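The complex appears here without one of its protein chains, the remainder shown in place.
Letters are used for the chains, namely A and B, taken in the order the chains are written, and counting of residues starts over at 1 for each.
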Amino acid sequence: MLGKMLENVKNNHPLIHNITNYVTVNDCANIVLACGASPIMSDDIGEVCEITSICSGLNINIGTLNSNTIPSMKAAGKKANELGHPVLLDPVGAGASSLRTNTACALLDEIRFSVIRGNISEIKTLAGASAKTSGVDADESDAVNENSLESTVNLAKKLSSRTGAVIAITGAVDIIADSEKAYIIRNGNPMMSRITGTGCMLSAMTAAYIAANQDNMLEAAAAAVCAMGLCGELAFERLSERDGNSSYRNYIIDEIYNLTPEKLEKGAKYEIK
Amino acid sequence: MLGKMLENVKNNHPLIHNITNYVTVNDCANIVLACGASPIMSDDIGEVCEITSICSGLNINIGTLNSNTIPSMKAAGKKANELGHPVLLDPVGAGASSLRTNTACALLDEIRFSVIRGNISEIKTLAGASAKTSGVDADESDAVNENSLESTVNLAKKLSSRTGAVIAITGAVDIIADSEKAYIIRNGNPMMSRITGTGCMLSAMTAAYIAANQDNMLEAAAAAVCAMGLCGELAFERLSERDGNSSYRNYIIDEIYNLTPEKLEKGAKYEIK
Partner (left out) sequence: MLGKMLENVKNNHPLIHNITNYVTVNDCANIVLACGASPIMSDDIGEVCEITSICSGLNINIGTLNSNTIPSMKAAGKKANELGHPVLLDPVGAGASSLRTNTACALLDEIRFSVIRGNISEIKTLAGASAKTSGVDADESDAVNENSLESTVNLAKKLSSRTGAVIAITGAVDIIADSEKAYIIRNGNPMMSRITGTGCMLSAMTAAYIAANQDNMLEAAAAAVCAMGLCGELAFERLSERDGNSSYRNYIIDEIYNLTPEKLEKGAKYEIK
């Protein structure tokens, strides 16, 4: 089932419009290409509506938010809504500044998102729950563990119900939920948090997966999260003694490039709740 | 002959001013260093004229065009023209939005370019021919093949005649032409299209080649295109089973770093028409 989601990306190679940060943008472009889709980055208000019109999906990431691109995010999001294109929100650092929190909330008000993907602190911020954000990383006190799993699944389902979006909370354990059903995913490797942009890359790739599987957003998002985690595991196995986080980043993208529907199907570790 | 072009880059190590997109800018800087030149990136209207004055060449790339940098592109281009410095245009995504098409055309009106490098869809857009741009990639219906080769060579020569610039159309087959003479280049590997920025990197490197070979722009541009394609071939040979597009990107830049005039001379595959 999850393998089929990847197969559809490779067959349809959707064009994905990214309005994203300048820190991890190159990795986002390369991972979108690696999974079989095509990226275009564009954030000027003078062209975002046209660009999103020729694409199959839109990825909005507030990682280096600035006042020029907020109107672009809103305009592109509305146009994508109008055209029925899937739209993903990555609320990077929501909770770390009022600008980020307020912008994420304003985007939620004005745009219907298909998927919202963030770490637990960011998602709690959007849910209006008390959260502690440490910059762009989740705060340790928020970490999802076996004890907090059930309550986090409920939080995700509730936020999904309120927003209409699939909610993807990623961390040591990942929760991908709509209002009724949740995938609990246990792929991944702790070293992924020592690379900048694993979250951003996952969001860009998830946008490609949902664009190629528009009738099946929940499974598509779950497949993308499993793919990222699985490739994090495979890339970790490949590390030699002298490799560090820079080589690890390259190996993860390489593994995404070499991932097949069969490997994904076989390597995905999840349960449904 | 083409080897000599590279030798001149390595001996003169020209400083190249880049006004470029934030997606591939790091790769552009590293490939300019790899080939023996030096990059400086600067796009603020408050300094672009001064910066371009201390450089030997200017590379203008509209990959993430925004309204702030359009005046900078124009000002820097005019200053470079005034000083007699070679200027290259990479019209990334021309045809994909009015902003890109109109800006590319306005730049063509106001600045004399030494080289214009793009994919076939972008160049057709500039030539006023009907083209179909799929985001930042050439559309399949536009692809240059043996059947369309002659007509594409004619299109390039005509556009060169109109603009005074060497026209470089890159893809599976590359055509580098002035108004009278065209290099048909058959270096490269299809996997190069699975990396973001091979086009941008080639443009930045071409700016270095023409800056170091100002009396011989056509051969300089042809040499840069052969160098990129050849290094794409060599890097492909180096790939192990687990490597993907991220490692491939690194290997291409590495091969440019290790490329010698002799290797280029020997590996270049071209005919002249």
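Note that in this section contacts are C-beta pairs under 8 Å (C-beta built on N, C-alpha and C of every residue); 3 or more make two chains touch, one makes a residue touch a chain.
These figures come from a predicted structure and were not determined experimentally.
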{"item": "Option from B:47, B:82, B:150 or B:262 whose C-beta touches the chain left out", "value": "B:47"}
{"item": "Sole contact to the chain not displayed, among A:18, A:42, A:125 or A:247", "value": "A:247"}
{"item": "Hidden partner chain, touching residue among A:27, A:142, A:178 or A:255", "value": "A:27"}
{"item": "Residues from chain A at the interface with the omitted partner, ascending", "value": "21-24, 26-27, 63-68, 93, 96-100, 134-137, 194-197, 242-247, 249-250"}
{"item": "For chain B, residues in touch with the removed chain", "value": "15, 22, 25-26, 29-30, 33-34, 38-47, 50-51, 54-55, 68, 238, 249-258"}
